[in-house]
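One chain of protein is taken out of this complex; the other chains stay put.
Entry: chain A
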Amino acid sequence: MGNVLAFRNLTLGYDRHPAVHHLEGEVPDGDLLAICGPNGAGKSTLLKGIAGVLTPLTGRIEGHVPAREIAYLPQAAEVDRSFPIDVYDLVSMGLWRRAGLFGGINRADRARIEQALAAVGLEGFEARPIGTLSGGQMQRALFARMLLQDARLLLLDEPFTALDAGTITDLTALVKRWNGEGRTVIAVLHDFELVRGHFPRTLLLAREAVAWGATGDVLTSDNLAQARRMCEAWDEDAPACAPTSGRAA
């Protein structure tokens, strides 16, 4: 089993300020990885880098899956809830890779859309305008769309924020089902209980990797305290970072 991703001395950031600093490591194929860390630790930035939305300042991300095999659900999806479109059409966007610009949607596709809606518990919502969905229903619809994307690498940025326990349970089951099908899932999460319960591996990030490995070994109180300390430092007048090769991680 190879790697899906490898970070090589990766630095990502905004305005030259690094949000992810000299990250080094690999994500094996079929991994179920949680990324944890305080606010401002660079978790979302790292996902953006993997998704290809953000270009590294230095270093690189070696992706061993083609870009179209990556499905990315950002933290605050930019969905325009006032747009006059129904749940069915929103979810069917997940077929973009198959249908593209002009491709038709055939009977098999329709069956898949219905299955996806059923998998997230949204049967009967097909004709509802997206503006009438609750937060939880919207997230279910976005998961259904992701299901249709049929990607090998799934990136979820705080997918369970502001959701009730029932929705989290359902969507977590879906994440585990994806992983069971051999897909790699990387999720940014804040709920340590959830991570301990369902994610075998964790990366604890505080701009740099504080710890990366089996969840039980990573989420220790020492590591968490260290992550908090590392994130609180933000120097507006930070000097330029020394040439990358000479720096110890």
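The criterion applied here is as follows: a contact is a pair of C-beta atoms (placed from the backbone, for glycine too) under 8 Å apart; a residue touches a chain by one contact, two chains touch by 3 or more; residues count from 1.
Quick note on the criterion: contacts and distances are computed from a predicted model.
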item	value
Candidate names "CoA-transferase subunit beta", "Glycine--tRNA ligase alpha subunit", "Deoxyribose-phosphate aldolase" or "Zinc/manganese transport system permease protein"; UniProt protein name, chain not shown	"Zinc/manganese transport system permease protein"
Option from A:L10, A:I61 or A:L90 whose C-beta touches the chain left out	A:L90
Option from A:L5, A:A19, A:L57 or A:I70 whose C-beta touches the chain left out	A:I70
Interface with the undisplayed chain - residues on chain A	51-53, 68, 70-72, 74, 77-80, 83-86, 90, 93, 96-97, 100-102, 129-131, 145, 149
